[in-house]
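Excluded from the complex is one protein chain; the other protein chains are retained at their positions.
Naming follows writing order (A, B, C, D and E), and every chain is counted from residue 1.
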Amino acid sequence: MSTVKQPPDPESDARVKAVFDDIRATRKTDFVNNLWRTLAYDPALLERTWAEVKQLMTAPSHLDPLTKELIYIAVSIANACSYCVHSHTAAARAKGMSDAQHAELLAIVALAAKTNQLANGLQLAVDPVFDAANPFQA
Amino acid sequence: MSTVKQPPDPESDARVKAVFDDIRATRKTDFVNNLWRTLAYDPALLERTWAEVKQLMTAPSHLDPLTKELIYIAVSIANACSYCVHSHTAAARAKGMSDAQHAELLAIVALAAKTNQLANGLQLAVDPVFDAANPFQA
Amino acid sequence: MSTVKQPPDPESDARVKAVFDDIRATRKTDFVNNLWRTLAYDPALLERTWAEVKQLMTAPSHLDPLTKELIYIAVSIANACSYCVHSHTAAARAKGMSDAQHAELLAIVALAAKTNQLANGLQLAVDPVFDAANPFQA
Amino acid sequence: MSTVKQPPDPESDARVKAVFDDIRATRKTDFVNNLWRTLAYDPALLERTWAEVKQLMTAPSHLDPLTKELIYIAVSIANACSYCVHSHTAAARAKGMSDAQHAELLAIVALAAKTNQLANGLQLAVDPVFDAANPFQA
Amino acid sequence: MSTVKQPPDPESDARVKAVFDDIRATRKTDFVNNLWRTLAYDPALLERTWAEVKQLMTAPSHLDPLTKELIYIAVSIANACSYCVHSHTAAARAKGMSDAQHAELLAIVALAAKTNQLANGLQLAVDPVFDAANPFQA
Partner (left out) sequence: MSTVKQPPDPESDARVKAVFDDIRATRKTDFVNNLWRTLAYDPALLERTWAEVKQLMTAPSHLDPLTKELIYIAVSIANACSYCVHSHTAAARAKGMSDAQHAELLAIVALAAKTNQLANGLQLAVDPVFDAANPFQA
């Protein structure tokens, strides 16, 4: 049940086909998941979204690929995005996440949410030493 | 400006002093930040909260210390906890996070929030292959 | 699967029937959706909720009807309310939202969520010029 | 720093004065807090908002006044509304909330947020017995 | 559909069995719901989570058991945790919550979310009198 109809033959649109081909080549699989199949209803949105995901999540960078997926899952849990939790948990497993690492990720996300509530409930003043412009941090 | 008064002399309470001493010993610093100074208004809550933070964030585990801080920051941003964003960004820097890694963290958190909205707006069906109980994942 | 039972014959309650009749007359349809059928378990809550929705969303006002639905969808996506995303996307379509407008709505909601994370992650100071009481805005 | 200017003499508007008088009479105090002073920029929004707060939070009902404030604080913490956390914590104290009850409230809000993350991270299926329409609940 | 596989025979693990036995004894029922059956994939996380829930939600304390469940539901609604809304609504009913109390809970959660948006939209300054350290509160 979705708010838009998946195009029945999305790859008949050349722009969509180009994106799907790039997804398959980048991920080394024939499988294209529902996010992309549905975004095909607007080729421009599909192109921009895939370009950004590809650049940030697959190009070599300052964080390793698994760490990036763990961060992605953490945000998706906090935002209650069911689809994203599923798709990125699968992606993290494909990049080597063990059951023990998954359980630890959930425990840390849960702990962070817990202390977030405490700090918001107490309305704590930020310690001046945490200010990045503070000379004490130099 | 806070919703509770910080106890003026928190370490006159033996339970509070024991927690503060453990914070200082664990972190190898004399500095005890406002979260703990304020939680001192309820020693039991202070003890339980510190025990959990210490166990998950400082004990050797399946994720490295910096990755754990990055996950913590990600959740704190998504939950709009100003205090926690400040304190854990400082903690991540203390554990070696570079400016480039920080910028990449922010970019991934922002991207995840973005695709979370797309998926929630489209109300995507979860691909069956993402189900952990699915034999296709075996 | 719901947390309350829908009353089997809600319109046997005169207050419920009056609300349902008003919904049908206002919307020019026989269809009454599940939100109202379920809220019928508490006629006072049903009456107050419908009165507010009717007043804000259907009376002539300073914003046009489609703009109001777009705002409603945006909030519902950000709050991860699956039911509301579905019902208000359908309502926006009934008021003329095109596929291109829907895709643009999703893109803007996604962009806003993205920069919300950046600003919360950076903990930006608000520029004084944005203060409504600031003489620079005069 | 606000997004709207507080009217300099709000009670020169008869509708605003009537609401402020009712706030003072209902709360038995001369103090009118910033939420109402600022909402005075739109008398209709001020009237509707106060009417709803007065009805739900001050009229005798099925929940006692302190319980209602605790629920209000809990939601305000979860939604990261700094102003509301402050104003309703003060209101709860005025209705008798002790420091021990406040600390317990924070602990429960924090625990709920924690298990919310676990459940969202695990994407748990809802047990059929929790369905209100389930005959097992009869 | 879940992100982890439920262990097929969780109680073959002695630590899991001990937790399940304690859940059954504490709740006086043979039923163990999916949250615990799924957390069994990581016995340490299961143990810690149950210990905290048991301590805060079932031990005699400064808030009565039903009030604690209402707070739990409120947070779960605000965080859009479908599973938790279901499980804690059922728990609140088991502790005596009437339909009228449930409807009032929903109305207050909805009102709080509403004024949270108003306050966040207006970016209200917190009244100095709400500061817990303010001598006016003495």
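By definition in this document, contacts are C-beta pairs under 8 Å (C-beta built on N, C-alpha and C of every residue); 3 or more make two chains touch, one makes a residue touch a chain.
Everything numeric in this text was worked out from a predicted model, so none of it was measured.
The chain we do not see here touches A, B, C, D, E in the full complex. Residue E:S82 is the one among E:S2, E:T49 or E:S82 that touches the chain missing from this view.
In the full complex, chain A touches the hidden chain at residues 1-6, 48, 52, 126, 128, 130-133. If you put the missing chain back, the residues of chain E touching it would be 73, 77-78, 80, 82, 85-86, 89, 105-106, 109-111, 113-118, 120-123. Looking at chain B, the residues touching the absent chain are 80, 85-86, 89, 99-100, 102-103, 106-107, 117.
Basically, only the chains that are shown with their structure count from here on.
Looking at chain A and chain C, the chains in contact with each of them are B, D, E.
Just to note, of A-D and A-B, the chains joined by more C-beta pairs in contact are A-B. In this assembly, the chain whose C-alpha centre lies farthest from chain B is C. Chain A and chain E touch with mostly distinct residues; of the residue numbers seen at this interface, under half occur in both copies.
Centroids built from CA atoms put chain E at 27 Å from chain C. Inter-chain centre distance (chain B to chain E, centres taken as mean C-alpha positions): 20 Å. Across the assembly, chain C contributes 1, 3-4, 48, 80, 85-86, 89, 106, 117 as residues in contact with two or more other chains.
Taken together, the touching pairs cover every possible pairing of the chains.
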